[in-house]
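Dropping a structure here in structure tokens format, bear with me for questions.
With one protein chain removed, the remaining protein chains of the complex are shown where they sit.
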Amino acid sequence: MRRAVPIVTVLLLIAAVWYLGAWRMNAPWALAQAERAGQEMTASELFTATMNQDRPRLPAPHQVAEELWKTTGEMALRGRALNKRSLIYHAGITLGATLSGFALGVTLGILGAVAITYSRVVEMSLMPWAIVSQTIPIVALAPMIIVLSNATGIEGRGVPKAIISAYLCYFPVLVGMVKGLNSPSSSQLDLLKTYNASNTASFFKLRLPASMPYLFTSLKIAIAAALVGTIVGELPTGAVSGLGARILIGDQFGTPLAIWAALFAAAILAGALVTLIGGVQGVVLKRMGMGR
Amino acid sequence: MTVVAGALAFWLAAWGLNVLLARSRWRRARVVRIAVPVIFGLAVLVLWQGLVRGLGVNPVILPAPTDIAATFATSTDTLWQDFVQTALKGALSGYLIGCGAAFVTALAIDRSAFLTAGLLPIGNFVAALPIIGVAPILVSWFGFDWQSKAAVVVAMVFFPVLVNVVQGLREADAMQKDLMRTYAASSWQTLFKLRLPAAMPFVFNGLKIATTLALIGAIVAEYFGSPVRGMGFRISTGVGRLAIDLVWAEIAVAALVGTVFYGIVAMIEKLVTFWHPSQRVG
Amino acid sequence: ADEVTLQLKWVTQAQFAGYYVAADKGFYEEEGLDVTIKPGGPDIAPEQVIAGGGADVIVTWMAAGLAARERGVPLVNIAQPFKKGAMQLTCLKENGIESPADFPGHTLGVWFFGNEYPFYAWMAKLGVPTDGGESGVEVLKQAFNVDALLQKQADCISVMTYNEYGQVLDAGITEDQLVTFNYLEEGVGMMEDGLYVLEENLADEAFKDKMVRFVRASMKGWKYAEENPEEAAQIVVDNDETGAQTLEHQTYMMSEVAKLTADTNGALDPADYEQTVATLLSAVSPENPAITKEPEGMAWTHEITDAALQ
Amino acid sequence: MGAEGAEKAKEIGMKETVIRAEDLDLTFQTKDGPVHALKGVSLEIGKGEFVSFIGPSGCGKTTFLRCVAALEQPTGGRLSVNGMTPEEARKSRAYGYVFQAAGLYPWRTIAGNIKLPLEIMGFSRAEQDERVRKVLQLVDLEGFGGKYPWQLSGGMQQRASIARALAFDAEILLMDEPFGALDEIVRDHLNEQLLALWARTGKTIGFVTHSIPEAVYLSTKIVVMSPRPGRISDVIESPLPAERPLEIRDSPEFIEVAQRVREGLRAGHSYDD
Partner (left out) sequence: MGAEGAEKAKEIGMKETVIRAEDLDLTFQTKDGPVHALKGVSLEIGKGEFVSFIGPSGCGKTTFLRCVAALEQPTGGRLSVNGMTPEEARKSRAYGYVFQAAGLYPWRTIAGNIKLPLEIMGFSRAEQDERVRKVLQLVDLEGFGGKYPWQLSGGMQQRASIARALAFDAEILLMDEPFGALDEIVRDHLNEQLLALWARTGKTIGFVTHSIPEAVYLSTKIVVMSPRPGRISDVIESPLPAERPLEIRDSPEFIEVAQRVREGLRAGHSYDD
């Protein structure tokens, strides 16, 4: 509870600044409209006019909340949670691609880390390129990934999205796991040598468990990156469903409220995913006796 | 088919060479440390070339590296102009503003335990969000030119850097802080002589993450409107004109610029945090 | 049933009502076809998709189709459901633009991704440089929306009669506050949505037959849509997976699209083709490299429409 | 006490009191309930004394030293340093504090580390260099001023951290297990040097250690503490002469004092924590 007070204070502060911003940014349009209509506006009229526009430059928080509620809770209450007009449905699509991308990326990251840990050639050849790979703007690759997967007979947009999201999230896992797998001290490794332990035994009994805290730390980064990847994959590729598609369509049809609602849905999704992994981390590390 | 086989053979040979190099006596030498990844990269390019040519892949779908290189050579003017627009004006200015603002904010909230307690969890949360989604909004706020790109970059780098700096400022251990107290040092003295230097490894961690975000942010923002130049402009319109080789040339520039940018920051890090165990190998 | 994949040039909207209606009303089924309609998007180049084997037939604009042909993707126009051009440049009068003579010194929003060719052709015809300055115009890569006009970042923007123009009006700007230039009417128009296939496929009789049935059913869809705009709009909304399209807007769009398809049975008028080629060739420049010479070989054919629409 | 008290102290052969603790209590509030780190600790330390604190882990040695240095706030009792509160004494820069780990800043050279307190206290450049030179000599580290801490062995680092505490001439030197991490030989050597330094400068020294021989060898007074709650279980005035060669450790007096300390310790120790 004590910890919540400063957080809530800062949140309130942010909301206040936001309202102020909404008023400032939406005023010109309200004034211009009044002028076109040849009307005068009082200050209070102007303020209300900035809080309820259809196409605000910056929607007021309550507008976003309202839109978010309309497209989620309200629809869910009417049993239409999975309707395509519902953000829950679109969040589900994004979540699906995120999770498959995450699974792919984490697998690649871990396998890569194992290869790097056990083979010097792989380490020397691959490690620099892993860094370079993160400087390539994947957005640019998105259309090609779609066409290429089309050309290789993979249908649907889920796969390319998942590839992009895997591309973004393998890196933190790779780096974290390389660190984690190398975290055992040389005396811990030597101990196993005195037992004449095999590579497999030293992997499963020492390196892997020792890397768990590192793994979970990077998983939290990775799941966030995977979500970014999915949304980035949805943005320019003309995805037809998913939160990124909602942002895109909102942009094309000039409905900023839809963009903001999708953004917040994405934020909530990100928060939920990170929290979830944090929870799993707590449980697993505790059960491993490392959860202090 | 022979082309494909040849490329595969080259790839295997290169890998074999790398295996030899990595096991050799000189594996710790700088040249080898550089040569091995370069050989690997070359092998990948040769494989790519072989597959594209050997399988007769339409250049509209995937051009061969040599085609890309040729386009690169003939369009240096365009590429340079785009680099200036996106990398220098958009990404770099946004990076500097964003990192600077994050740094100043971190110092400001550091003075108040209350604000730190309030902002850090929120910052951590925001740092994990798909900020890239605000690109269309910021483009409509800040116009089509580089300012909106810089704004997107600022939004993307701000929180990762903020979180790292705040975290870093807490890094000085209790004993080191106690030492300063026994000297009756002022809080500014403690900041400049202890906490800032101790924070540097974290600060650079944030700055390095920010480098990779910056260029990508600037490029994506150009998807939502731009003048008729810029890397993102070229990439986003190139596909429609079927100028795929130019798109790849831009991608190559982006990777190159991003790597150099990262390299520069990593080099500065080496200079500043020379004392940190992670920098002291050997 | 024979499978056909159709790649659209843009997202699901009434612009493609004919195809959705044909699918929804079972016209394709009647022809023994199983048609998959793939929506497009801002980064999808249908020409690239078809070259990669991701589609059998695509909807694209003639300029883009000819450009692809010159770059080694030999596309052939097999039908042209859109007779008229819908792309326009629309300007706010209050920014001081009444006629093309007023352009210099102003900022114009243009769609790229292969949609910029008519604009550059027009500017070349007007003799207005496009690199800014006093006597030239400043060009923006406009996003696929109308923000640039509403927020005064551009003095004129590109719109489609059936979509963005309506959005401008919806935003509260009245028609008399606007000046609009239609490219086709300015003499630099180009044929918009047509159906294109790969030339090599046309050597295959079975494929040709499939396309005949496809075009026949599609045109039936278009004519049905023209006559029943409301129902067509509803079908489009039902098929929109984003769930963001509104019936109101799609009804508006359908009524405008109907005006474009009204005067044709779907067969390409060779004169229209000639005009498009002429326009493209009138303004070859580095910014505007659509085509550099007369298209070689068979850029269009009446074979399919002749068989489909006897 | 005042002038009169000091007079009286001199009369009866006592030294002037520098640190005086009366019935000191310190309770930490933790999640698992209160921890009584110090309970009813009373102690006087005279000027120029060398006082060692010894006792099992957790008995409050560090806590006591930290209270003296005003790094911790007692929850009961009185504590005065030179007649001031510890806080005031800290502000007047009365303490040199040496921690268990050398705690040198890795981004500063050895000379830079020693300069740190001097910079903070506003000594002039010239003065700083002069003092660095002097203390480096004092701890036998001439020529190492330009090296970074990690380039030195543990013993050398520890000497550098002592030099840092000596550089600004604080009256009171508080040392919390300064040699805990070093091997016995290096430790012996530093013990000898520390004694010499103490003899030369006449500083008042509070010294925490786990080693019985070290405590006996160095101190004029040995404070044996016991835990839970942390309290003083014995205070032993050393009968050893001021002049102490290393061999003194094999003398019967030494062994006797050591034996007494060991018994005091044994009493307060529990093996299973």
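So that you can tell them apart, the chains are marked A, B, C and D in the order they are listed, and the count of residues begins at 1 in each.
Keep in mind that, in the parts below, contacts are C-beta pairs under 8 Å (C-beta built on N, C-alpha and C of every residue); 3 or more make two chains touch, one makes a residue touch a chain.
Here the structure is a predicted model, which means the values were calculated and not measured.
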item	value
Omitted-chain contact residue, chosen from D:Thr27, D:Thr75 or D:Ser211	D:Ser211
Contact partner of the left-out chain, one of A:Ala32, A:Ala65, A:Leu192 or A:Ile268	A:Leu192
Option from D:Glu87, D:Glu127 or D:Glu184 whose C-beta touches the chain left out	D:Glu184
Chain D, residues in touch with the chain not shown (by the definition above)	56-57, 140, 153-156, 183-186, 189, 210-212, 250, 255, 259, 265-266, 269, 271-273
Hidden partner chain, residues of chain A it touches	185, 187-188, 190-197, 201, 205-206, 209-210, 212, 288-290, 292
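As a convention for this text, only the chains that are shown with their structure count from here on.
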item	value
Whole-Å gap between the CA centroids of chain A and chain D	53
Mean-CA-position distance for chain D and chain C (Å)	86
Chain centre separation in whole Å, for chain C relative to chain A (CA means)	35
Contacts with 2+ other chains: residues of chain A	57, 143, 147-148, 151, 236, 248, 250-251
Per-residue overlap in chain C, given as positions that touch at least 2 other chains	42-43, 45, 48, 52, 143, 147, 151
Touching chain combinations (by label order)	A-B, A-C, B-C, B-D
